[in-house]
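Removed: one protein chain of the complex. Kept in place: all other protein chains.
Order as written gives the chain letters A and B; numbering starts at 1 within each chain.
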Amino acid sequence: MAPTISHFVILAALLLGIGAAGVLLRRSGIAILLGIELMLNAGNLALVAFARQHGNLEGQVFVFFTMAVAAAEVAVGLALLVAIYRRQQSIDVDRLSVMRW
Amino acid sequence: MVMTVFVVAAVLAIVSALVAVSHRDPVINVLSLVVTFFCVAVNFALLGANFLAAAQILVYAGALLVLFLFVIMLLGAPQAPESGLHRPVQKTAGLALAAIVIIGGVLLALTMKVLPPASPVTGDAREIGKAMLTTHAFSFELISVLLLAAMVGALMLVKRKH
Partner (left out) sequence: MLNLLWLVLAFPLAGTCLLLAGARRLGHRATAAIGVGSAGLSLLVTLGALVSYAGMHGEVVTQTLYRWIAAGNFTVDLSLRLDSLSAVMLFFVTVVGFLIHVYSVGYMHDEAATAYARYFAYLNLFMFAMLTLVLGANLLVVFVGWEGVGLCSYLLIGFYFEKDWCAAAGKKAFIVNRIGDFGFLLAIVIAFKAFGTVDIAGLQAAMAADPEAAGRWATVLAVLLFVGATGKSAQLPLYVWLPDAMAGPTPVSALIHAATMVTAGVYMVARTSFIYALSPTALLVVAVVGGVTAVFAATIGLAQNDIKKVLAYSTVSQLGYMFLGAGAGAFAAAIFHVFTHAFFKACLFLGAGSVIHACGGEQDMRKMGGLKSHMKATYWTFLVATLALAGIPLFAGFFSKDEILAKVFAAGVGNLHGYGTVYLGLWGLGVVGAFLTAFYMFRVVYMTFHGEYRGSAEQRHHLHESPGVMVWPLRILAGGSVVAGLLGVSKAMVFDWFDSNWFEHLLHPVAPAVTVGHHVSLGVEWGLIVLSVGVAGAGIWLAKRFYFGPEAGAVPARVAAAWPRLYRTVANKYWVDEIYDATVVRPTNRLAWWLWKGLDTVVIDGVLVSLAFFTEIAGDLLRFVQTGNVRNYALMVLGGAILAAAWLLL
């Protein structure tokens, strides 16, 4: 028995949920970025699965673009974290509320 | 045989993903995420996307996560324990939303029509490269601009003022 598309989508959903939980529950900036990476990867997996299902390459090309965007996002996100850390010696995002009312 | 590989890769991916988001030590987080990404790459390969599987390992596991490690080391590896305010609403709502995402995705996967794959597509570098430089040439150029902007932006953000 070969895995069908449902298996891959279920795996993608689980990874997405775990990533979302990481983003929402962790207070460390780095953990949040990691969660986002995980969510993006889950999306990629679903895209490839659907591309396979429909029998064309569009989904794979899209994944490639997603990877590039993720790379850009990580670069900027990490640069932000470094800048924040320099400013207040911490990357706890709950302390990032200086712009609050 | 294929199913066995899938199940092993899937279980390993989920377990290491859980570790990656829940462990306190950021280094452990990153390393277990590497494991997850490897498993996802295995899944890509199972789906016939060979080039993507290679790119996944090179870009994510190789480049991105190393960048994470660099930053973690730069900022001082073990972070102070997360203490202070507990946010029960945030926690409950976050868990609920994550659960909704998982349940929704699973429901979607179980209810959708499963058809046999239309025709086996081989996602080798030749095919993807062709598609990217012909049909998606504009998006491709756009991505390069985005990467350049991100690079410049990152430099600007971390540059010291003096």
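Methods note: contacts are C-beta pairs under 8 Å (C-beta built on N, C-alpha and C of every residue); 3 or more make two chains touch, one makes a residue touch a chain.
The structure displayed is predicted, hence computed values, not measured ones.
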Problem - Option touching the unshown chain, where B:8, B:58 or B:93 are the choices - result: B:93
Exercise for the section: Write down which of A:23, A:38, A:63 or A:82 is the residue touching the left-out chain. Expected result: A:23
Problem - Contacting the left-out chain in the complete assembly, out of B:101, B:132 or B:150 - result: B:101
Problem - Hidden partner interface residues of chain B, rising order - result: 87, 90, 93-94, 97, 100-101, 104, 108
Handout entry: On chain A, residues whose C-beta touches the chain left out of the figure
Key = 20, 23-24, 27, 32, 93-94, 96-101
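Definition applied: only the chains that are shown with their structure count from here on.
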Handout entry: Between chain B and chain A, distance of the C-alpha-averaged centres to the nearest whole Å
Key = 6
Fill in the blank from the handout: Seen from chain B, its contact residues with chain A in the complex are 2-3, 6, 10, 13-14, 17-18, 20-22, 26, 29-30, 33, 36-37, 40, 43-44, 46-49, 51-52, 55-56, 59-60, 63-64, 67-68, 71-72, 74-75, 79-80, 82, 84-85, 87, 90-91, 93-95, 97-99, 101-102, 104-106, 108-110, 112, 114-115, 117-121, 123, 127-128, 131-132, 135-136, 139, 143, 146-147, 149-151, 153-155, 157-158
Handout entry: chain A - residues contacting chain B, complex
Key = 1-22, 24-28, 30-31, 33-35, 37-38, 41, 44-45, 48-49, 51-58, 60-61, 63-65, 67-76, 78-83, 85, 90-92, 94
